[in-house]
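Every protein chain of the complex appears in place save one, which is left out.
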Amino acid sequence: MDIIRVGVITTSDRASAGIYEDISGKAIMDTLNEYLKNEIEYIYRCIPDEQPLIEEKLLELARDKKCDLIVTTGGTGPSPRDVTVDATLKVCHKILPGFGEMMRTVSLQYVPTAILSRQTAGICNNSLIINLPGKPKSIRECLDAVFPAVPYCIDLIGGNYMVANEDVIKVFRPKQ
Amino acid sequence: MDIIRVGVITTSDRASAGIYEDISGKAIMDTLNEYLKNEIEYIYRCIPDEQPLIEEKLLELARDKKCDLIVTTGGTGPSPRDVTVDATLKVCHKILPGFGEMMRTVSLQYVPTAILSRQTAGICNNSLIINLPGKPKSIRECLDAVFPAVPYCIDLIGGNYMVANEDVIKVFRPKQ
Partner (left out) sequence: MDIIRVGVITTSDRASAGIYEDISGKAIMDTLNEYLKNEIEYIYRCIPDEQPLIEEKLLELARDKKCDLIVTTGGTGPSPRDVTVDATLKVCHKILPGFGEMMRTVSLQYVPTAILSRQTAGICNNSLIINLPGKPKSIRECLDAVFPAVPYCIDLIGGNYMVANEDVIKVFRPKQ
(Lines give C-alpha, C1' and ligand atoms only; values in the text may rest on other atoms or scores of the structure.)
Protein backbone atom coordinates (compact mmCIF):
# COMPACT_ATOMS: atom_id res chain seq x y z
CA MET A 1 0.00 0.00 0.00
CA ASP A 2 1.34 3.43 -0.94
CA ILE A 3 2.58 5.77 1.75
CA ILE A 4 0.58 9.01 1.52
CA ARG A 5 2.33 12.31 2.09
CA VAL A 6 0.11 14.96 3.63
CA GLY A 7 0.95 18.56 4.45
CA VAL A 8 -0.96 20.21 7.28
CA ILE A 9 -0.67 23.97 7.63
CA THR A 10 -2.26 25.75 10.55
CA THR A 11 -2.35 29.50 9.99
CA SER A 12 -2.91 31.30 13.26
CA ASP A 13 -1.08 34.25 14.77
CA ARG A 14 -1.85 33.01 18.26
CA ALA A 15 -1.20 29.29 17.85
CA SER A 16 2.09 29.97 16.06
CA ALA A 17 3.14 32.27 18.91
CA GLY A 18 2.38 29.52 21.44
CA ILE A 19 -0.50 31.50 23.01
CA TYR A 20 -2.74 28.48 22.62
CA GLU A 21 -2.37 24.94 21.42
CA ASP A 22 -3.15 24.09 17.80
CA ILE A 23 -6.09 21.73 18.17
CA SER A 24 -7.17 22.15 14.54
CA GLY A 25 -4.04 20.76 12.94
CA LYS A 26 -4.31 17.75 15.21
CA ALA A 27 -8.01 17.34 14.33
CA ILE A 28 -7.10 17.11 10.64
CA MET A 29 -4.48 14.42 11.26
CA ASP A 30 -6.83 12.43 13.53
CA THR A 31 -9.52 12.55 10.86
CA LEU A 32 -7.25 11.45 8.02
CA ASN A 33 -5.86 8.64 10.18
CA GLU A 34 -9.41 7.40 10.61
CA TYR A 35 -10.25 7.75 6.92
CA LEU A 36 -7.26 5.97 5.42
CA LYS A 37 -5.72 2.52 5.73
CA ASN A 38 -2.47 3.80 4.25
CA GLU A 39 0.47 4.84 6.31
CA ILE A 40 0.50 8.66 6.28
CA GLU A 41 3.61 10.77 6.52
CA TYR A 42 2.63 14.20 7.85
CA ILE A 43 4.55 17.39 7.27
CA TYR A 44 3.19 19.93 9.68
CA ARG A 45 3.63 23.72 9.83
CA CYS A 46 2.04 26.14 12.27
CA ILE A 47 2.60 29.69 11.05
CA PRO A 48 1.28 33.22 11.49
CA ASP A 49 -1.35 34.73 9.17
CA GLU A 50 1.13 36.27 6.73
CA GLN A 51 0.27 35.74 3.08
CA PRO A 52 3.83 35.58 1.66
CA LEU A 53 4.83 33.06 4.36
CA ILE A 54 1.75 30.91 3.70
CA GLU A 55 2.49 30.94 -0.04
CA GLU A 56 6.10 29.93 0.69
CA LYS A 57 5.02 26.99 2.86
CA LEU A 58 2.38 25.85 0.36
CA LEU A 59 4.99 25.87 -2.39
CA GLU A 60 7.52 24.07 -0.17
CA LEU A 61 5.01 21.31 0.60
CA ALA A 62 3.82 21.04 -3.00
CA ARG A 63 7.13 21.27 -4.84
CA ASP A 64 9.91 20.18 -2.50
CA LYS A 65 8.06 17.78 -0.22
CA LYS A 66 5.81 16.53 -3.03
CA CYS A 67 2.74 16.12 -0.83
CA ASP A 68 -0.24 14.33 -2.33
CA LEU A 69 -2.59 16.45 -0.25
CA ILE A 70 -2.11 19.71 1.63
CA VAL A 71 -4.78 20.77 4.10
CA THR A 72 -4.83 24.22 5.63
CA THR A 73 -6.84 25.33 8.65
CA GLY A 74 -7.68 28.92 9.50
CA GLY A 75 -7.65 32.17 7.59
CA THR A 76 -10.78 31.54 5.52
CA GLY A 77 -12.93 34.48 6.64
CA PRO A 78 -13.21 38.16 5.72
CA SER A 79 -10.97 39.58 8.49
CA PRO A 80 -7.87 41.51 7.46
CA ARG A 81 -5.62 38.75 8.89
CA ASP A 82 -7.54 35.98 7.06
CA VAL A 83 -5.26 35.44 4.07
CA THR A 84 -4.89 31.67 3.70
CA VAL A 85 -7.39 31.55 0.85
CA ASP A 86 -5.59 34.39 -0.93
CA ALA A 87 -2.30 32.49 -0.66
CA THR A 88 -4.01 29.38 -2.03
CA LEU A 89 -5.55 31.26 -4.97
CA LYS A 90 -2.09 32.67 -5.71
CA VAL A 91 -0.08 29.42 -5.77
CA CYS A 92 -2.64 27.15 -7.48
CA HIS A 93 -2.66 26.89 -11.25
CA LYS A 94 -6.12 25.31 -11.13
CA ILE A 95 -8.95 26.20 -8.77
CA LEU A 96 -11.67 23.67 -7.94
CA PRO A 97 -14.64 25.83 -6.95
CA GLY A 98 -16.83 22.80 -6.20
CA PHE A 99 -14.98 22.18 -2.93
CA GLY A 100 -15.79 25.60 -1.52
CA GLU A 101 -19.39 25.41 -2.73
CA MET A 102 -19.84 22.02 -1.08
CA MET A 103 -18.20 23.01 2.21
CA ARG A 104 -20.25 26.20 2.46
CA THR A 105 -23.43 24.26 1.72
CA VAL A 106 -22.65 21.82 4.51
CA SER A 107 -21.66 24.52 7.00
CA LEU A 108 -24.87 26.43 6.19
CA GLN A 109 -26.80 23.60 7.83
CA TYR A 110 -25.25 24.77 11.10
CA VAL A 111 -24.60 28.52 10.83
CA PRO A 112 -25.84 31.25 8.45
CA THR A 113 -22.39 32.86 8.67
CA ALA A 114 -21.04 30.00 6.52
CA ILE A 115 -21.42 32.30 3.51
CA LEU A 116 -18.56 34.38 4.94
CA SER A 117 -16.11 31.55 4.36
CA ARG A 118 -13.97 31.97 1.27
CA GLN A 119 -12.47 28.49 1.53
CA THR A 120 -11.55 26.80 -1.73
CA ALA A 121 -9.34 24.06 -3.15
CA GLY A 122 -6.92 23.87 -6.02
CA ILE A 123 -3.99 22.14 -7.64
CA CYS A 124 -0.44 23.36 -7.02
CA ASN A 125 2.24 21.37 -8.82
CA ASN A 126 0.96 17.80 -8.20
CA SER A 127 -0.67 18.49 -4.85
CA LEU A 128 -4.32 19.01 -4.00
CA ILE A 129 -4.67 21.92 -1.56
CA ILE A 130 -7.87 22.14 0.51
CA ASN A 131 -8.70 25.07 2.80
CA LEU A 132 -10.56 24.25 5.98
CA PRO A 133 -11.96 26.63 8.56
CA GLY A 134 -10.21 27.05 11.90
CA LYS A 135 -12.76 25.39 14.19
CA PRO A 136 -12.26 21.67 14.88
CA LYS A 137 -15.99 20.92 14.63
CA SER A 138 -16.24 22.54 11.20
CA ILE A 139 -13.10 20.73 10.07
CA ARG A 140 -14.74 17.34 10.45
CA GLU A 141 -17.99 18.49 8.82
CA CYS A 142 -16.10 19.84 5.81
CA LEU A 143 -13.79 16.86 5.40
CA ASP A 144 -16.69 14.39 5.64
CA ALA A 145 -18.37 16.30 2.80
CA VAL A 146 -15.48 16.55 0.34
CA PHE A 147 -13.24 13.59 1.14
CA PRO A 148 -15.24 11.07 -0.95
CA ALA A 149 -13.85 12.85 -4.04
CA VAL A 150 -10.28 13.31 -2.79
CA PRO A 151 -8.66 9.94 -3.61
CA TYR A 152 -9.86 10.07 -7.22
CA CYS A 153 -8.64 13.65 -7.55
CA ILE A 154 -5.21 12.58 -6.32
CA ASP A 155 -5.22 9.68 -8.82
CA LEU A 156 -5.89 12.20 -11.60
CA ILE A 157 -3.01 14.47 -10.65
CA GLY A 158 -0.57 11.54 -10.38
CA GLY A 159 -0.40 11.06 -6.63
CA ASN A 160 -0.23 7.98 -4.42
CA TYR A 161 -3.16 5.58 -4.20
CA MET A 162 -5.35 6.14 -1.15
CA VAL A 163 -7.19 3.19 0.39
CA ALA A 164 -10.13 4.25 2.55
CA ASN A 165 -11.57 2.68 5.67
CA GLU A 166 -14.95 2.08 4.08
CA ASP A 167 -16.68 1.82 7.44
CA VAL A 168 -15.60 5.39 8.21
CA ILE A 169 -15.86 7.12 4.82
CA LYS A 170 -17.12 6.03 1.41
CA VAL A 171 -14.81 7.20 -1.34
CA PHE A 172 -15.73 7.09 -5.01
CA ARG A 173 -13.74 6.40 -8.14
CA PRO A 174 -15.76 6.45 -11.40
CA LYS A 175 -15.25 3.48 -13.71
CA GLN A 176 -13.20 4.62 -16.69
CA MET B 1 -26.09 52.43 19.66
CA ASP B 2 -23.67 52.90 16.74
CA ILE B 3 -24.74 54.90 13.73
CA ILE B 4 -24.38 52.69 10.65
CA ARG B 5 -23.11 54.19 7.43
CA VAL B 6 -24.54 52.53 4.32
CA GLY B 7 -23.77 53.28 0.69
CA VAL B 8 -26.48 52.55 -1.86
CA ILE B 9 -25.50 52.59 -5.52
CA THR B 10 -28.11 52.17 -8.21
CA THR B 11 -26.51 51.51 -11.58
CA SER B 12 -28.97 52.16 -14.35
CA ASP B 13 -28.59 54.15 -17.56
CA ARG B 14 -32.29 54.99 -17.54
CA ALA B 15 -32.82 55.77 -13.85
CA SER B 16 -29.69 57.97 -13.76
CA ALA B 17 -30.99 59.86 -16.82
CA GLY B 18 -34.31 60.46 -15.07
CA ILE B 19 -36.24 58.31 -17.56
CA TYR B 20 -37.78 56.41 -14.67
CA GLU B 21 -37.69 56.61 -10.92
CA ASP B 22 -35.17 54.50 -9.00
CA ILE B 23 -37.45 52.22 -7.01
CA SER B 24 -34.67 49.71 -6.31
CA GLY B 25 -32.41 52.03 -4.32
CA LYS B 26 -35.41 53.00 -2.22
CA ALA B 27 -36.33 49.33 -1.71
CA ILE B 28 -32.86 48.67 -0.26
CA MET B 29 -33.14 51.55 2.20
CA ASP B 30 -36.66 50.53 3.24
CA THR B 31 -35.47 46.98 3.87
CA LEU B 32 -32.43 47.99 5.93
CA ASN B 33 -34.57 50.40 7.95
CA GLU B 34 -36.80 47.46 8.82
CA TYR B 35 -33.88 45.16 9.65
CA LEU B 36 -31.89 47.45 11.95
CA LYS B 37 -32.59 49.30 15.17
CA ASN B 38 -29.58 51.53 14.57
CA GLU B 39 -29.79 54.94 13.04
CA ILE B 40 -28.58 54.58 9.46
CA GLU B 41 -26.84 57.30 7.50
CA TYR B 42 -27.33 56.63 3.80
CA ILE B 43 -25.05 57.82 1.05
CA TYR B 44 -26.89 57.32 -2.19
CA ARG B 45 -25.66 57.41 -5.79
CA CYS B 46 -27.67 56.75 -8.96
CA ILE B 47 -25.28 56.42 -11.88
CA PRO B 48 -25.13 55.06 -15.43
CA ASP B 49 -23.78 51.59 -16.23
CA GLU B 50 -20.18 52.70 -16.81
CA GLN B 51 -17.58 50.47 -15.17
CA PRO B 52 -14.94 53.14 -14.40
CA LEU B 53 -17.60 55.38 -12.84
CA ILE B 54 -18.98 52.54 -10.73
CA GLU B 55 -15.46 51.69 -9.53
CA GLU B 56 -14.90 55.34 -8.64
CA LYS B 57 -18.12 55.54 -6.61
CA LEU B 58 -17.44 52.24 -4.85
CA LEU B 59 -13.98 53.47 -3.86
CA GLU B 60 -15.37 56.83 -2.75
CA LEU B 61 -17.95 55.16 -0.49
CA ALA B 62 -15.43 52.64 0.86
CA ARG B 63 -12.40 54.88 1.38
CA ASP B 64 -13.59 58.45 1.79
CA LYS B 65 -17.05 57.92 3.23
CA LYS B 66 -15.97 54.86 5.24
CA CYS B 67 -19.27 53.02 4.78
CA ASP B 68 -19.78 49.85 6.81
CA LEU B 69 -21.88 48.37 4.04
CA ILE B 70 -22.27 49.24 0.37
CA VAL B 71 -25.18 47.74 -1.53
CA THR B 72 -25.45 47.97 -5.30
CA THR B 73 -28.51 47.27 -7.41
CA GLY B 74 -28.50 46.52 -11.11
CA GLY B 75 -25.85 45.46 -13.58
CA THR B 76 -25.57 41.82 -12.46
CA GLY B 77 -26.51 40.07 -15.70
CA PRO B 78 -24.70 39.06 -18.89
CA SER B 79 -25.69 42.08 -21.03
CA PRO B 80 -22.92 44.31 -22.39
CA ARG B 81 -24.07 47.20 -20.13
CA ASP B 82 -24.16 44.97 -17.02
CA VAL B 83 -20.82 45.87 -15.44
CA THR B 84 -21.52 46.44 -11.74
CA VAL B 85 -20.17 43.01 -10.82
CA ASP B 86 -17.02 43.65 -12.85
CA ALA B 87 -16.46 46.92 -11.00
CA THR B 88 -16.96 45.10 -7.70
CA LEU B 89 -14.51 42.34 -8.60
CA LYS B 90 -12.00 45.03 -9.55
CA VAL B 91 -12.10 47.15 -6.36
CA CYS B 92 -12.42 44.35 -3.77
CA HIS B 93 -9.27 42.81 -2.32
CA LYS B 94 -11.31 39.87 -1.02
CA ILE B 95 -14.24 38.17 -2.73
CA LEU B 96 -16.86 36.30 -0.73
CA PRO B 97 -18.29 33.78 -3.22
CA GLY B 98 -20.76 32.39 -0.68
CA PHE B 99 -22.98 35.47 -1.07
CA GLY B 100 -23.45 34.97 -4.80
CA GLU B 101 -23.99 31.23 -4.40
CA MET B 102 -26.64 31.83 -1.74
CA MET B 103 -28.45 34.56 -3.65
CA ARG B 104 -28.56 32.51 -6.84
CA THR B 105 -29.84 29.49 -4.91
CA VAL B 106 -32.65 31.58 -3.45
CA SER B 107 -33.53 33.23 -6.77
CA LEU B 108 -33.58 29.81 -8.45
CA GLN B 109 -36.67 29.01 -6.41
CA TYR B 110 -38.46 31.64 -8.47
CA VAL B 111 -36.80 31.75 -11.91
CA PRO B 112 -34.45 29.38 -13.77
CA THR B 113 -32.68 32.43 -15.22
CA ALA B 114 -31.18 33.06 -11.76
CA ILE B 115 -28.05 31.27 -13.01
CA LEU B 116 -27.43 34.26 -15.31
CA SER B 117 -26.79 36.52 -12.33
CA ARG B 118 -23.12 37.15 -11.64
CA GLN B 119 -23.80 38.98 -8.35
CA THR B 120 -21.14 38.63 -5.68
CA ALA B 121 -19.87 40.31 -2.52
CA GLY B 122 -16.47 41.35 -1.31
CA ILE B 123 -14.38 43.54 0.96
CA CYS B 124 -13.06 46.89 -0.23
CA ASN B 125 -11.03 48.78 2.34
CA ASN B 126 -13.18 48.21 5.46
CA SER B 127 -16.52 48.02 3.66
CA LEU B 128 -18.60 45.02 2.74
CA ILE B 129 -19.94 45.41 -0.81
CA ILE B 130 -22.97 43.33 -1.83
CA ASN B 131 -24.37 43.23 -5.36
CA LEU B 132 -28.12 42.91 -5.68
CA PRO B 133 -30.18 42.48 -8.83
CA GLY B 134 -32.17 45.37 -10.21
CA LYS B 135 -35.70 44.17 -9.49
CA PRO B 136 -37.24 45.26 -6.17
CA LYS B 137 -38.81 41.84 -5.55
CA SER B 138 -35.47 40.05 -5.99
CA ILE B 139 -33.76 42.62 -3.77
CA ARG B 140 -35.82 41.62 -0.76
CA GLU B 141 -35.42 37.89 -1.46
CA CYS B 142 -31.65 38.25 -1.72
CA LEU B 143 -31.26 40.47 1.36
CA ASP B 144 -33.43 38.17 3.48
CA ALA B 145 -31.12 35.30 2.51
CA VAL B 146 -27.74 36.88 3.19
CA PHE B 147 -28.38 39.53 5.83
CA PRO B 148 -28.22 37.12 8.80
CA ALA B 149 -24.45 36.93 8.18
CA VAL B 150 -23.89 40.63 7.48
CA PRO B 151 -23.55 42.11 11.01
CA TYR B 152 -20.91 39.53 11.99
CA CYS B 153 -19.02 40.16 8.76
CA ILE B 154 -18.97 43.87 9.53
CA ASP B 155 -17.73 43.12 13.07
CA LEU B 156 -14.86 41.13 11.55
CA ILE B 157 -13.78 43.94 9.23
CA GLY B 158 -13.89 46.52 12.02
CA GLY B 159 -17.18 48.27 11.29
CA ASN B 160 -19.94 49.60 13.49
CA TYR B 161 -22.09 47.28 15.56
CA MET B 162 -25.45 46.46 13.97
CA VAL B 163 -28.44 45.72 16.18
CA ALA B 164 -31.19 43.84 14.37
CA ASN B 165 -34.94 43.95 14.77
CA GLU B 166 -35.16 40.30 15.71
CA ASP B 167 -38.85 40.12 14.81
CA VAL B 168 -37.94 41.08 11.21
CA ILE B 169 -34.62 39.29 10.67
CA LYS B 170 -32.58 36.85 12.73
CA VAL B 171 -28.89 37.70 12.60
CA PHE B 172 -26.18 35.39 13.84
CA ARG B 173 -22.88 35.97 15.59
CA PRO B 174 -20.93 32.81 16.52
CA LYS B 175 -19.67 32.62 20.08
CA GLN B 176 -15.92 33.17 20.03
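Labels for the chains are A and B, by order of writing; each one numbers its residues from 1.
Everything that follows uses one rule, which is that a residue touches a chain if its C-beta (ideal position, glycine included) is under 8 Å from a C-beta of that chain, and two chains touch if they have at least 3 such contacts.
What you are looking at is a predicted structure, and each value in this text was computed from that prediction instead of being measured.
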item	value
Identified contact with the non-displayed chain, of B:Gly100, B:Gly122 or B:Gly159	B:Gly100
Interface with the unshown chain - residue positions in chain B	77-80, 82, 86, 97, 100-101, 104, 108, 111-118
Positions on chain A contacted by the hidden chain, ascending	94-99, 101-102, 123, 128, 146, 148-149, 152-153, 156-158, 172-174
